[in-house]
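Missing here is one protein chain; the remaining ones are kept as they sit in the complex.
Chains here go by letter, A and B, matching the order in which they are written, and residues are numbered from 1 within each.
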Amino acid sequence: MYKVVIGLEVHCEVLTNTKNFSSAKNTYTNIPNINVMPVDLGLPGILPVVNEEACRKALKTAMALNCETPDEIIFDRKNYYYPDLPKGYQITQVTKPFGRNGHVTFLVNGKEKTVDIHQLHLEEDTASLEHYSNYSLIDYNRSGIPLMEIVTEPCIYSADEAVAFLETLRNIFLYLGVSEAKSDKGQMRCDVNISLMKDTDKVLGTKVEMKNINAFNSVKEAINYEIKRQSEILDKGEKVIQETRRIDEDGKTYSMREKVDAVDYKYFVEPNLAPVKITKEYKDTVRKEIPELEYSRIKRYLELNINLEDALTLAKDKDISNYFDEVIKNTKDINLAVNYLTIVILGSLNKLNININDLFITPTMLANVINLVKENEVSNQLAKNIIYEAMEKNIDPLEIIKSKNIKQISDEGELRNIVKKIIDESPEQVKEYLNGKEMVANFLVGKVMSATNKQANPAASLKLIKEELERMR
Amino acid sequence: MIDKKMLENYAEKLMFRMKDDELDTLESEFDTILKQMKLIENIKGIEKVDPMTFPFITYEAKLRSDLESSDSLSVDEVVSNTKHVVKDQIKVPKVVE
Partner (left out) sequence: MEYKKSTIENLREALDNNEVTGEELFNEAKKLAEESQKDINAFVTILDKYKSRPKKKGILTDIPYSLKDNFSTTGILTTASSNILKNYVPVYDATVYKKLKDAGAVLVGKTVLDELAMGGTGTTGHTGVVLNPWDKTRLIGGSSAGSCASVAAGIVPFSIGSDTGDSVRKPASYGGVVGFKPTYGRISRYGLFAFASSLDHVALLTRSVKDAAIVTNVLKGEDPLDMTSLKDDGLDYTLNLDKSIKGKKFFYIKEACTFDKKSDILESTLNEFNKLLDKIRSLGATVDEVSIDKDLLNAIYPSYMVISCAEATSNNSNLTGIPFGNRIDGSTYEEIMFNTRTEGFSELIKRRFVIGSYVLQKENQDKLFLNACRVRRMIVDKMHELFKTYDALIMPASGGIAPKLGEASDVLSDEYLILENHMAIGNFGGFPSITLPYGFVNSMPIGVNITSNILKDSELLNIAKQIEDLLGYIGQVAGDKNV
């Protein structure tokens, strides 16, 4: 067995109207070269101008990842030649990245894990290359789209941890609204650095780099494949080669190139971008825009004695979690609230294929219904049906309850009369019960429910049925 | 020390070739500039100086507001300075990593 050490470099497209350094639209399109300004084509004489929103979002993300943030905005050039890089350099951040020395905590299979963030910086995407049998075509629409790169420390020790980290990161992006982070559109992609070492080793093993993996599932496959491959090499007493590998559709990784010598990117400060101060006031404003994030919400839910699975479900989506928080502001019954939200509401959202914010039932409406259930005013079963009806008809559930004159029969005298009547009508079941088949009581509750149009309180009904039947022994 | 082999390699990394006699001139230029730069190391107090990138900084520069925009060159303009165009895109020999 070897110790696996993984570091991730995650690239994520930032959600803005325009590109990072030009006013061309930042959007995804299949029509080539329609969102291209001279800057994006690297024409002679162009000058970049920094997008405020991209900076704000990068700064916000850095703060959400608990990073140290800089006092001013500065960019650097990374120089290299490639056909998708029209300027011959990429504008990125080395001197003063938006974030340094951060960390993020999350759960991996129920256990807490913290990943240290080395750095978060803002840079620009390259043009895209489309490959044909004997040539490639360059489309500059993507050239200059703002990208955030997040580099972790080598502190991830399994594929599960890597995937959980990526999911956490994506969740943070979505919570912050800084990116759509769709990996199928390449909006979020990552490079994986992985090495294996013996437990007794003091230094990290030889690093293998896997570039540009989009789907999280592929990350998992690639890591597990590499662990197996590298273990086999080490088992044989051989050395792992330092190289870049790519993952293929079969889930295996293949060598792309051996690392001859490290490329020198000759970084230097971008002289065309005059430094801009980041004031304390600005930082405060941005910080205030950060909502409570997933992991804090999960912990809060667990403290409310919500089970882990439900806590995860609720906290996964900011809007759902916000909705839930509104519901529990208006009702004391957390269990019912969780139950109604995870089953009734989330079920309906899936069916209707809508966002929770577009739902007709407001958190207050839902809380009102839950409170009626809790106070035995309406039966659970009936309440759910009413909510479905309310969603269908866009009517406040309380209105439905009022108009149908629904009120749970909990009054003992009234209920006992109904129970007695049902028992009288069911001699067969009575006999079975008295013979020891006590389950029959539940069947009789069902009959009471139908007789009362579901308005009977089921628990109270069961109690009375048992009382009456016992009396017959 | 700089030799011609190194210079040739540097030129290659910059994506051009240099002729032998051109490398000779370059070698002697390197000799000059490195000597001059060596003298700079002796300037009093230089190690304490913060390297200067901008002629001066006013902190007046403003970031660009991210307003909705449909700014773009036309496709024809994008490809107007090359003959190698296929399907409104710029063609290069197949790029293999």
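Assume contacts are C-beta pairs under 8 Å (C-beta built on N, C-alpha and C of every residue); 3 or more make two chains touch, one makes a residue touch a chain.
Every value quoted in this text rests on a predicted model; they were computed, and no experiment measured them.
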Shown chains that the omitted chain touches within the full complex: A, B
Among A:P271, A:G347 or A:G446, residue touching the chain not depicted: A:P271
Touching residues on subunit A - with respect to the absent chain: 38, 41-50, 77, 79, 81, 83, 86-89, 136, 138, 140, 264, 266-268, 271-274
On subunit B, residues whose C-beta touches the chain left out of the figure: 7, 10-11, 13-19, 22, 25-26, 29-30, 32-33, 35-37, 39-46, 49-56, 58, 60-62, 64, 73, 77-78, 80-84, 90, 92-93, 95
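By our rule, only the chains that are shown with their structure count from here on.
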Subunit B to subunit A touching residues, read off their complex: 15, 53-54, 57-73, 75, 78-79, 86-95, 97
Complex interface listing, subunit A residues touching subunit B: 16-18, 22-25, 32-38, 41, 49-55, 73, 81, 83-84, 129-140, 246, 256-257, 268-269, 271, 273-277
